[in-house]
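See below for the structure under consideration.
The other protein chains are all here in position, but one chain of the complex has been omitted.
Chain IDs A and B follow the sequence of writing; residue 1 opens each chain.
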Amino acid sequence: MDASHAEDVRKHVRIYVSVFVALLTLTVVTVTISYLNLSVVPAIIVALVIASVKGSLVASYFMHLISEKKLIYAALGLAAVFFLALIFLPLLAMSDRIH
Amino acid sequence: MEGNHDHEHHLGFWRKYVFSQDHKVIGIQYGFTSLLFLLFGFTLMMVMRWQLAYPGQPIPIIGSWLGDDRAPQGIMLPEFYNQLGAMHGTIMVFLGIVPLAVGAFGNYVMPLQIGAPDMAFPKLNMMSYWVYFLGGVTMLSSFVMPGGAANSGWTSYPPLSDIATTGQTVWLCGMVFLITSSLLGSINFIVTIVQLRAKGLTFMRLPFFVWAQFVTSFLLLLAFPPLEAAGVLQLMDRLAGSSFFLPSGLVVTGQPLNVSGGGSPLLWQHLFWFLAHPEVYVLILPAMGIVAEIIANNTRKPLWGYKSMVYAAIFLGFMSFIVWAHHMFMTGMGTIISTFFQTTTMIISIPSVIILTALLISLWGGSIRFTTPMLFALAFLPMFGIGGLTGLPLGLSATDIPLHDTYYVIGHFHYVVAPGTIFALFAGIYHWFPKLTGRKMNEVLGRIHFFGSFVCMNAIFMPMFIVGLAGVSRRLWDGGAQYAHAQPVLHWNAFMSMGAWTLGLFQLPFIFNLFWSIWKGKKVEENHWQATTLEWATPTPPPHGNFLTVPEVYRPPYEYSVPGQKRDFIPQNQPMEA
Partner (left out) sequence: MEIPYTVKARPDTGLVNAKLGVWLFLASEVMLFGALFSSYILLRIGSVEWPHHVLDVPLATINTAVLISSSITMVMSWASLMEKNFGKYRRFMGATILLGLVFLIIKYFEYTHHFAAGEIPSKSTFFAIYFTMTGLHGLHVIGGMIVNSYFWGPGSKMWKTQPERFTNRIEVAGLYWHFVDLVWIFLFPVLYLL
């Protein structure tokens, strides 16, 4: 491996540390907000948004997803679509019922 | 030093034949194991069919072997009938068809067809087989558990399955093993197809068989985990006393159940069918792949509409994830969600029809060779057609009302899977037998096997539509004998049972043929079927590493009867003329 590659890695390390700090901060934020006892819907939205941001940071930078190949994006995109189907369709089926 | 070196020059017996990492050995292991399971699952059904034909009569010969807790005085207990039913379905689907279609055919043929030396992860491949084997043994062991085998249907619906006998716990453990095996296998298949294609083998030059295995692997990868999760939840209910699937206020034989309640039986159904619907496409896609190869080869013509077939297969795979609740139309879903699932279900019939139509049109103008594999492949087409068409009223909630959980459903899915998929698998065995052994299977025995099986399959499953339309429910241990509405159609039960037992008899020439031909079959030359795809470009049988020289592909997969050529086929790896 050459010198430019080593410099590359050092740049990445700076990013990793920033992400680490962001993750810890967001953890504190989400726990603090939970003590505010918001009503159900806002609480869910806030918690999930913060979790999604944290998750995206881990995925994009620790897992290098931000610079990954198209095939990986395609496979994950597929999983994302079916994940949403698995979450929302049963929910819809349970709420749209014949009473 | 790069790559995965494998110094196999001095591999002992165990590393070469038992714990082999060679995809061909593993494919053969899957093949024999799954065929044995298919035979066993079929035997269970032949026993069931005695009870359906002659309810309450002692089972001849084997009745006395079954013991008093299964068949006192040789007369089948309803509890035992339920065990047979649940295990027949489970074994056929999970231990028989999928391992044969994917584990055996996929493993053996796919790497050869893409010009690869082996699978991307040979060790993982070996593990997949042994975990499957473990799962199969676990499943079978449920028969000797107190209370017998799993008896809540292959669908294991709670609350019944939650409170059923020990066999159900064993079923769940077996499923966890089988699902793990499938997951590992599907990862291997996808990576192999993407990464190990030979030079020049673009995706649109892949044989349709490979495309079918590719889409199937995605179904296994993404649809199985929810069932694994559901299995864990049901195990928790059974072993840790949780109430994931137990609603509040459940009363069993007069006693309220001592559980926390608050669970949902429908939760199981959603998680189960999320897998089980894509699962049926796992059952059919490899079969379509095999039929496509055999039709192209035996018509001496390229497949008509290859591109459409590929896009249809991809679309089919995608849609299969969002149709599952058509198995749940009778669970009280409202009109909005019901309409959603009916719509997606109707849409998913389109790609199936595209593939079937393309295969049919492929026959037009062909120079058809009626070899045994071709007979099975041809029969697949109308049989799958009947299976598919009879599914349509089931996919619409209004017509599903009288048909749900009747023999009509059993007829529908058996048409697709039995004279559908199993015929395709038979075709594949006859077709690729010369590749493995350098010999042909006997044609006369093959024709007896074919015609006998074809007639019997229809004799068993066609009357089921009649019986189902009369309103006879499935899973009745006496075939409906106690019900007034069943009386006019009861006579079909004995007829269907005769069909089943005769079908069993007609498998004997096949079993004999398979083993006899390994040693005594007529020796044939390399590429006996004069096929274009890469698996025929290896020595017979292919050595470890498959190809003597690294293959390069120059052509599409079905260059048959190209005008101006000397021969009526051009192998994919034949270079273009200078």
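We take it that a residue touches a chain if its C-beta (ideal position, glycine included) is under 8 Å from a C-beta of that chain, and two chains touch if they have at least 3 such contacts.
Fair warning: this is a prediction, and the values are worked out from it, not measured in the lab.
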Absent-chain contact - pick from B:11, B:145, B:160 or B:196: B:196
Just name the one of B:11, B:39, B:66 or B:267 that touches the chain not displayed here. B:267
Where chain A meets the left-out chain, the residues are 1, 5-6, 9, 12-13, 16-17, 19-20, 23-24, 27, 30-31, 34, 43-44, 47-48, 50-51, 54-55, 58-59, 62-63, 69, 71-72, 75-76, 78-80, 82-83, 86-87, 90-91, 94-95
On chain B, the omitted chain is touched by residues 1-6, 8, 117-122, 183, 186-188, 190-191, 194-196, 221-226, 228-230, 232-233, 236, 240-244, 259-260, 262-264, 266-267, 270-271, 274, 544-545
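In the analysis below, only the chains that are shown with their structure count from here on.
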So, in whole Å, the Cα centroid of chain A is separated from that of chain B by 37
Provide the residue numbers of chain B that touch chain A in the complex, in ascending order. 194, 218, 222-223, 226, 264, 266-267, 270, 274, 318, 321-322, 325, 328, 332-337, 340
Give every residue of chain A touching chain B within the complex, in rising order. 71, 78-79, 81-82, 85-86, 89-90, 92-94, 96-98
